[in-house]
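Every protein chain of the complex appears in place save one, which is left out.
Moving on to subunit A:
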Amino acid sequence: MMKKENPMENHIDNKDRISDLPDSLLLHILSFLNIKQAIHTCVLSTRWINLWKYLPTLSLVSSQFTSVENFTEFVSQILSLRDNSTELHSLRFRRNIAVEPSLLEMILEYAVSHNVQRLDIGVKCDIQHFPTCLLSCRTLTSLDLHVSHPTVYGTTKLFPSSLNMPLLTRLGL
């Protein structure tokens, strides 16, 4: 039997080698998609149905949502459907339009309770102070915290009163 194939011909049998990969690799690809598209991969096949729920990184960067209610609903759904025992290593939350304080608090508390290491927050929010659990988060290694208060004259920036983060190596305020 001659076994001298043109490597290009191998490509014709387009068998599903991607789905045979371990979860960690598929999640690696998903982590480069925006969250909405990552979620939509659950329709691909049974292999993919729950994958996105194990994503260790979340990027909630949205200018696509026209109303605060929709966005709040979206984020709440993601956090409640996400696998609760999977750590959230990295969370990015950016939003141009003002977010409700309760939403920001919920996201921060979720992140801290899921051992967040890298946190990047950039929002306008009428929050009075940061949740205490954030200020003493022991897993954080990188923190970018940009929270602006909407005021009559524009915005003022909210700074944390104190930080107790033993592992922190990067801070952006």
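We adopt the following convention: a contact is a pair of C-beta atoms (placed from the backbone, for glycine too) under 8 Å apart; a residue touches a chain by one contact, two chains touch by 3 or more; residues count from 1.
The rule is short, and it goes like this: contacts and distances are computed from a predicted model.
From the set "Ribosomal RNA-processing protein 42", "S1 motif domain-containing protein", "Exosome complex component rrp4" or "SKP1-like protein", the protein name that UniProt assigns to the chain left out of the figure is "SKP1-like protein". Residue A:41 is the one among A:41, A:86 or A:136 that touches the chain missing from this view. The hidden chain makes contact, of the residues A:71, A:93, A:110 or A:130, with A:71.
Where subunit A meets the omitted chain, the residues involved are 4-5, 7-8, 10-11, 14-19, 21, 25, 28-34, 36-37, 39-49, 64-67, 70-71, 73-74, 77.
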